[in-house]
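Please see the structure below; I have some questions.
Removed from the display is one protein chain of the complex; every other protein chain stays in position.
For reference, chains read A, B and C in written order, and residue numbers begin at 1 within each chain.
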Amino acid sequence: MSRYFRELSVVGALAVALIAMAVFAPAFFQPQPLLSLATREAPTLVVACGMALVIICRQIDISVGSMFSVVSVCTGILAARGWPLLLVLPIAAGLGAALGALNGALVAGLRLPSIVVTLATMVALRQGLNLVRQGEFVNMPDTVQWFGLPQATGQWVLVICALALLAALGLGLRHLAAGRFVYAVGTDAEAARLAGIRPQLVTFGVFVFIGALTGLAAMMNIVQSPQVQPLSGMGLELKVIAAVVVGGVAISGGRGNLWGAFAGLLLLACVAPALTHLRIEAYWEKAIQGAIILLAVVADGLRERRQA
Amino acid sequence: MLLLYVLIAEWLFFYFAGTTVNRRGVTVGFGTLDRQFDILRHSCEIGLLALALTPVIITAGIDLSVGSLLGLCAILFGKFWHDGGLPIPIAATLALGCGALGGALNAALITALRLPPLIVTLGTYSLFRGLAEAITRGSVTYTNFPEGFLFIGQERWLGLPAQAWLFFAVAIGVWVLVHRMTFGRSFRAIGFSPEGARYAGLPVDRHIALAYILAGLIAALAAIIYTARLGQAKADAGTGYELFAITAVVLGGTSIFGGRGSVTGTLLGVAAIAVLKSGLASLPVVMRMNAAEEMSGVLTGALLLLALTAGVLPRLWSQRRARHAAVPKTLPTS
Amino acid sequence: SSKLVVAFLPKSKGNAYFISCKAGAEKAAKELGVELLFDGPTDSNAAKQNEIVENWITLGVDVIAVAAENKEGISTALRKAQRAGIKVVTYDADAMPDARSFFVNQATPEGIGHALMDDAARLLNGEGDFAMIVATLTAANQREWQKHIEARLKEKYPKMKLVAVRPCDDLKDKAQSEATAMMSANPNLKLIMAICSPGVPGAAEAVKQAGKTGKVKVIGLGLPNENRRYVHEGVTDTVILWNTGDLGYLTIHAGVALAKGDLKPGAKSFKAGSLGSFAVQGDNILLGKPFAFNKGNIDQFNF
Partner (left out) sequence: MTPPLLELRRLTKSFGGARALRGVDFDLKAGEVHALLGENGAGKSTLIKIVTGAHQPDGGTIMVGGELAEDLTPAAAQALGIACVYQQPALFPDLSVAENIALRLERGGVLRTVGWRARHGCARDLLQRIGAEIDPATEVRSLSMPEQQLVEIACALGSGARIVIMDEPTASLTHKEQHLLFTVVRELRKSGVGVIYISHRLEEIFALADRVTVLRDGESVGTHPVSSMNEAGLIRMMVGREVAQIYPPSESAPGEVVLALRDVGCAASGVRGVTLDVRAGEVVGLAGLVGAGRTELARVLFGLTPADSGEISLNGQRVTLRSPGEAVAQGIAYVPEDRRRHGVVLEMPIAHNMTMAVHGQLFRGAWLRFGAERSLTLDYIRDLAVKCSGPFAPGGSLSGGNQQKVSLARWLATKPKVLILDEPTQGVDVGAKSEIHKIVRRLAKEGLAVLLISSDLPEVIGMSDRIGVMRGGALTAVLPGGADAHAVMAAALGTTERGAA
């Protein structure tokens, strides 16, 4: 029980928030808007899973937003040209993985600090995309939207896909050897090396993984609307890092899990619609999200202090 | 040092490739004095933030909130002056105080609760920007500042853009702090080994707090200069500046792991980015592609990676050499 | 080169609205034999606009045409340009009067505000709740339009109620989230009015996904191409806009005429190439009335 205290407290906070909504703004709970909300957050969830892996491995990737935009636009163009989605999907994941591999090679191969490496690739990718596309939208044919399925079906497909990915990754992280390696490397890379793990390989793998997941997320994004906006990944990195951290993944590596990250994401994602329902002005949104992040880390800090 | 050569090469290249004589027989483009002053003027705010971040990063910390704090202080300054009816100098002083307070909030969370700076300042990054938006309800823009105030941001004084003097003053101040005072020593010791610094009896927490409070203060000064340059205070002021500032600091050779770094390096980093951006904007080819901003972004990213790689190459090389040298000796002796 | 150089500054260069303005500007530049520079921030950022203008000043361009993100912010730079002998016109969103020679006015804020509000009232028969999606709330012309919409509401439609105003940061995805939340928070919502161009398709997508097509109407300021699909599907009722290509075309003509001395302060009318003559009101060159695109006419336009 105490092992998952951190995750449970986020779930608790979420529950309190939802109960408060049920009392003060019951209109919040309507199936269709909630499904829409879930659909739009589905790609974010997929990226957040990857970010959780990276942070557990004691690295960080702030280039996900730019990767997301780049893959969205590239695969959007392919899809708009009529390439079959079944072909575009692996291309999206592959392109993401390739970009992730670039980060991974620099971080693991040259042992450069990940925050700076991904800062550089973030700027370079975003501006590179702007350079080529000049901010232009990609218009998608109808057949792409919701994979050509009816809207409601398509939305469910996306949400279920994201949840399935979450479940698969969450279970894999706990029950596959590879998942345990990530924890080991994040806790103490030197001890991991002595235990026969190759930390650099694990680190590289984690970056490739987040790249591939970001590619998939981009794919989940482009099927949602008739236009792909190149700015779509703007700020995604901070959003997912915040979600992951609120969800109890320690930035110092080795601690946390995907379920917590999921709860953290839900908590932050509910802020904007909740504000609308509570008729609080929109301008408080960022401040409240900031306060939630600080609250989460302060709670962590206090708890650790008490234990120490 | 490498960066200095890059900067000179960059500057010379743009001087020759980006300067032309126009139809009216006037020299225009990168080589004009006006453009050089513009570069200076436009780099003041990011330059200030980079200076603010240098001590912080030397202590192995990071402050993502400086850009947001700039926005918040700009708004508060506007509010004190416009809504509060206070004279400009008092409003500015109050805004500086608020900046220091914002820095103190970061410092308190980081030192008292031992929280990771990256996450604390990620939180305050949202919080400060959010407060700026909440205070103005997103929409209020403070304008119509008096001429005398706008002078700081828009006019020249003693030949240079007026804000450049403030910038240089802060640069000298931070340089002295980091390179000529015991604080700098302490920052470095903390950056290399916080435990080592504690065992040496240094007031580790107090000095870390100093770095963050100073960062807040400088961000507030940048806010005032920004307001004076644009003649407006708006909640979105300084959006994304933190990333440019961090880029400049790291480009200038300050290690994100702490300990190593210099103020001159930071200044060179700021200059390299500013010259690149402005220079590209005056190249005819780039102009026709209307992509100066984007291209400079791509090149800055590439430059940063290059600088980092160049930094570790000697290490990798010596490792490899050691391994090769060891090979013959490991052959069986029998 | 001996060509005149005209620099054309949008608020944000990826925005489809300004891309369509640019098409008209390019046409005019070709006709007039001038060189056109088009550059702007990728996000709507006042500080970057200033920097670009100052770069142009040192480049010694002949004409600068600006859509101001922020009135005060840009005016200093524009005054400096004028002092350097550069002719300045503004379009889409004006700067301070003394910082430019002419403003190419696509439609007065009042005209836009009234057109939108009247259209909303027509669709709701003057009765019911509606909500607004705006860009960043910091853009000057958005504020201006909102002000006139609210004034008109107060004055003429007492039975209508504006229940929410939400910003979408010029992002379509955000507009969609906001619209979804607004609908579930306000079950009686009858109409969403979006006054920034990504906002209209965003709101329409939200209404469509919520299955409320026809029950919640969408109107707003936007481009025909971005909204064509929704107008045909009946999600979006009307999109109001001027001909953006013409706006760019007229702006370049005005700028070049100013530089050549063909257009002087005090002129009463101005002839712009193939578009013919436009009225000049003080220092405003008027493009004309806003135009309402709907199911019947939207296919005649492609921008």
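As a convention for this text, a residue touches a chain if its C-beta (ideal position, glycine included) is under 8 Å from a C-beta of that chain, and two chains touch if they have at least 3 such contacts.
On a predicted model such as this, the values are computed, not experimentally measured, just so you know.
The undisplayed chain touches these shown chains across the complete complex, A, B. Among B:36, B:111, B:193 or B:264, only B:193 touches the chain that is left out of the view. The hidden chain makes contact, of the residues B:97, B:240, B:259 or B:284, with B:259.
Here the missing chain is touched by one residue of B:44, B:57, B:100 or B:202, and it is B:202.
Along chain B, the points of touch with the absent chain fall at residues 180-186, 188-189, 192-193, 195-203, 259-260, 322-323, 326, 329-333. On the side of chain A, touch with the chain left out of the figure occurs at residues 3, 174-181, 183-184, 187-188, 190-198, 254-255.
Going forward, only the chains that are shown with their structure count from here on.
Spacing of chain B relative to chain C, judged by their CA centroids, is 35 angstrom. The set of chain A residues touching two or more other chains comprises 130, 134, 282. Residue positions of chain C touching 2 or more other chains, listed in rising order: 13, 42-43, 167.
Here chain C touches chain B in the complex through residues 1-5, 13, 37-43, 45-48, 50-52, 54-55, 57-60, 62, 70-73, 75-76, 136-138, 140, 143, 167, going by the rule given at the top. Partner chain B is touched in their complex by these residues of chain A: 60, 106, 110-113, 115-117, 119-128, 130-131, 134, 238, 241-242, 245, 251-252, 281-291, 293-294, 297-298, 300-302, 304-305. The touching residues of chain B, when paired with chain C in their complex, are 22-24, 26, 28-30, 32, 34-35, 38, 41-42, 137-139, 141, 143-144, 150, 154, 226, 229-232, 234-237, 239, 278, 281-282, 287-288, 290-294.
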